[in-house]
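Missing here: one protein chain of the complex. Every other protein chain is in place.
Order of writing sets the chain letters: A and B. Residues in each chain are counted from 1.
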Amino acid sequence: MSTPSPMLKEQLLTLDNPVFCCYLFWATVLVVKMLLMSLLTALQRFRYKIFPNEEDLFFKNIEVQFDDPHVERVRRAHRNDMENILPYFIMGLIYLSTDPSPTVACNLFRVAAVARILHTLVYAVYPVPQPSRILAFATMLLITFYMAAVVALRTLSFI
Amino acid sequence: MSTPSPMLKEQLLTLDNPVFCCYLFWATVLVVKMLLMSLLTALQRFRYKIFPNEEDLFFKNIEVQFDDPHVERVRRAHRNDMENILPYFIMGLIYLSTDPSPTVACNLFRVAAVARILHTLVYAVYPVPQPSRILAFATMLLITFYMAAVVALRTLSFI
Partner (left out) sequence: MSTPSPMLKEQLLTLDNPVFCCYLFWATVLVVKMLLMSLLTALQRFRYKIFPNEEDLFFKNIEVQFDDPHVERVRRAHRNDMENILPYFIMGLIYLSTDPSPTVACNLFRVAAVARILHTLVYAVYPVPQPSRILAFATMLLITFYMAAVVALRTLSFI
């Protein structure tokens, strides 16, 4: 991926910037992945008939119930997504506005998104032994820290 | 709502773009709605004297306590907000940057915000039988999926 000519700062957050387009695509993938966690939780709730509210008791003779391991596993994975992917969205956007190297930035966006998809698979879909989940988790964490370092160094004088 | 002249890409995320202004207004409404959930939780905590930390025991002869149904209901509604509204904020912003139809975009912003206000009312304020909450939940979910599809199709070549 190459930018044919130097980008004006005003163009960085527009479709004229291929790096922004790459961010858009992979951020969209991650938004969809996160929303699917809600549907996966709902699926587990219906499968194991575990509902947290009186008005959700869609089957006869069941009561509100919490702490089912199948449901809670998906909810922990979902919460972990919120803890990591949502700050990453903001960090990626402001990293973009500092006009980073297109090759570096695009590859970071790709690796981060794939890592979080793997994180979901090994956490919520088909649990496998560690350190698979730790590695998937650490990948996006380190990428976000790297972006933070780049932005902080560029903007340190505006403290 | 009409855009008098074609927007330059650089103007999409500025107040010169009425669609951006519409996003700003409704995103602001949703931010305020989310923050009010914190205050609603605090209200329930004081009403039922349920506090999760030693240093919060503002009344005599009470102990830290969890799992109160009135408090937990508001907290589930709040968590559901984070799971859905926060990804929607990012999705709406990047959907805007693809220069969507002003009429479609503005109506999506309006419907999504009203749906989430209704979601809060039927979940945390005055619980009513299903499927009211499911419908309110599904409305923003489907809108976010639609925006994701629009953005993904526009940026697929930047994978």
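Basically, a residue touches a chain if its C-beta (ideal position, glycine included) is under 8 Å from a C-beta of that chain, and two chains touch if they have at least 3 such contacts.
What you see is a predicted model; the values in this text were computed from it and never measured.
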item: Identified contact with the non-displayed chain, of B:T14, B:T103 or B:S157; value: B:T14
item: Residues from subunit A at the interface with the omitted partner, ascending; value: 9-10, 12-13, 67, 72-73, 76, 82-84, 86-87, 90-91, 94, 97-99, 127-130, 133, 141, 144-145, 148, 151-152, 154-159
item: Absent chain, residues of subunit B that touch it; value: 1, 8, 10-11, 13-16, 18, 20-25, 27-29, 31-32, 34-35, 37-38, 52-56, 58, 66, 78, 82, 86, 89, 93, 106, 110
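One rule holds in what follows: only the chains that are shown with their structure count from here on.
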item: Subunit A and subunit B, separation of their C-alpha mean positions in angstrom; value: 17
